[in-house]
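A single protein chain has been omitted; all remaining protein chains appear in their positions.
Every chain is named by a letter (A and B) in the order it is written, and numbering of its residues begins at 1.
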Amino acid sequence: MRGQTNLAALVIAFVLLTGATVVGVTFADAALADADRNPRDRHAATAVADRLVAADAPTTVRANALAAAAVDDLNASQVETLVPPAKGAAVRITLDGEPVVDRGSPAGGATVRRSVVVVTRSEPVRRSINASRNTTVRVPRGVDRAAVDVEPASNVTTVRANGRVVLYDGSALETNETVHLSPYEPSTIRTGTVGNATGRVVVTYRRPHTEPRILTVIVDA
Amino acid sequence: MTDRALTPVVGKGLEVLLVLLYVASLVTVLHGGVLPEYRTAAAAEVSDRTLVTAADRIESSIPPSSTAVDVTRTVALPDTIDRATYRVRAVNGMLVLDHPDDTLSGRLSLALPDRVVAVEGTWESDDPAVVRVRGDANRVRVILA
Partner (left out) sequence: MPRGQLSLSVVEAAIGVVLVLGVAAGFTVGAAGPTPSTPQLDALAHDTATVLGTEPTERGRDARLAALARSNRSFARVREPTRRRIVALLPSDVLFRVRTPHGTFGYPHPPTAAVGSATVATRYGPVTIRVWYG
């Protein structure tokens, strides 16, 4: 009779162990499914974010500075052309929650956030330098370039920005060119001449306005 | 008294036999049905992640626009996926992983700036892998070697 009781206990033991194995396999299954973080989604999202904020991107004026006009024009097919891994994927790009590009529903995809500033440029501001009276134009901080238009026959030979020569012609200057300025300090534009100068030099610039924003990219490939 | 079901020795022997039978059948079921599936599932994950990691390394080794570009970076690839060596090729702006098992092969588009005019080369999984970026401000080439 002892043998029989042992066999019954053995059967119970087998049943319990089988049950435990089944549970173990279920856990392993769940763990494997959990471990599928879908690396392609992450790659596509990082690629879109990188390509949108890069210094050489068509959407930026410099690294991490998006041009407001480019942002307004941005659409899904442009994103696809810029970023091949996003081809055919559901994409949502928002700036501080405001949708910029929305295609499909990338709910289960990877999310990437970047800090950017959005740059808007004011209307052109025109100031002129009276060459005969040697006046100057003070360009405020933040402006990195200005168009300098030297009136013909004004006998101006040099244009300086903060002491640095930006335009020079031994005989009179006669040109309309864009010069680069330091954006970190105000620039004083003054003219230099050999002999008497007449006429005007017109300096045109646009004041930029930067707004910090969070760029969120969600892609489901 | 002779009415006992089995003698203890035979009883224990039977138990041992039953246990061995049970373990053998469990191991067979696992190895036949469950294990190969998990092996390929895990290998598919490794293959996907290898491709993405390689693409990430290539994309991040391109420096900002500069007059002369000369970058060499090593890339760590797993020697084998599912005990087989494989190859990673650059074709048409895409990265292709060639594995003897078709389900473990894959392809991925690369996201590179416009300056990059060519991506070429092949990596063998068991050889040290290096990405070379050469060029100037307007034309940059990426070579897998």
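Couple of notes before you dig in:
The rule is short, and it goes like this: a contact is a pair of C-beta atoms (placed from the backbone, for glycine too) under 8 Å apart; a residue touches a chain by one contact, two chains touch by 3 or more.
Being a predicted model, the structure only gives us computed values, none of them experimental.
One chain is missing from the display, and on chain A it is touched by residues 5-6, 9-10, 12-14, 16-17, 19-21, 23-24, 27-28, 30-32, 34-35, 46, 49, 53, 62-65, 112-117, 141-142, 183-185, 210, 212, 214.
Throughout what follows, only the chains that are shown with their structure count from here on.
Chain A and chain B have centres, each the mean of its CA atoms, that are 34 Å apart. Chain B meets chain A in the complex at residues 4-6, 8, 10-11, 14-15, 18-19, 22, 26, 30, 34, 38, 41-42, 45, 48-49, 51-53, 55-56, 59, 64-65, 93-94, 108-111, 113-115.
Interface of chain A with chain B (complex): residues 1-4, 6-7, 10, 14, 17-18, 21, 25, 28, 32, 35-36, 39-40, 42-43, 46-48, 50-51, 54-57, 63, 82-85, 87.
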